[in-house]
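With one protein chain removed, the remaining protein chains of the complex are shown where they sit.
Coming up: subunit A.
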Amino acid sequence: MKTHNRPLSPHLQIYKPQLTSVMSICHRATGVALVAGALLLVWWVIAAAVGPEVFDKVQKFLTSWLGILILFIFTCTLMYHLCNGIRHLFWDAGYGFRLEDVYKSGWITLSIAVLLTSITWIFVIILRTTVI
């Protein structure tokens, strides 16, 4: 379809970001990012199947500061997509369409995602520092 470069709605350059629209696009963005996360898991499993040298290289990368940063971002995106996905399922079932409810569920989603990410990493820190 030829679009003749006509302006497309919404005009993101002049559109005021709102919790609702930002969370909506973040659901897509985190979805795409999680594909990379899933590939990371597959890479780790394949490395374990290939042999100790390859596995140790992967493990060394994952425990470097860059690897830990990637794993932390992976956890954040996973928890966000998980919580916001459940929010979407409530909408699919026909609940929570009033504007104030949409904002309320948005803030609840963000809070739970932050909480789950924090709990995960608190356990990582506790278990890693006490056992090893």
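Going forward, a residue touches a chain if its C-beta (ideal position, glycine included) is under 8 Å from a C-beta of that chain, and two chains touch if they have at least 3 such contacts; residues count from 1.
Everything below uses one rule, namely that contacts and distances are computed from a predicted model.
K.L.:
Using the UniProt record as the reference, specify the protein name of the hidden chain from among "Nitrile hydratase subunit beta", "Phenylacetic acid degradation protein PaaD", "Carbohydrate ABC transporter permease" or "Succinate dehydrogenase hydrophobic membrane anchor subunit".
P.N.:
When "Nitrile hydratase subunit beta", "Phenylacetic acid degradation protein PaaD", "Carbohydrate ABC transporter permease" or "Succinate dehydrogenase hydrophobic membrane anchor subunit" are compared with UniProt, the left-out chain turns out to be "Succinate dehydrogenase hydrophobic membrane anchor subunit".
K.L.:
Residue-wise, where is subunit A in contact with the chain that is not depicted?
P.N.:
Residue positions of subunit A that touch the missing chain: 1, 3, 28, 31-32, 34-35, 38-39, 41-42, 44-46, 48-50, 52, 55-56, 59, 63, 75, 78, 82, 85-86, 88-89, 92, 120, 123-124, 127-128, 131-132.
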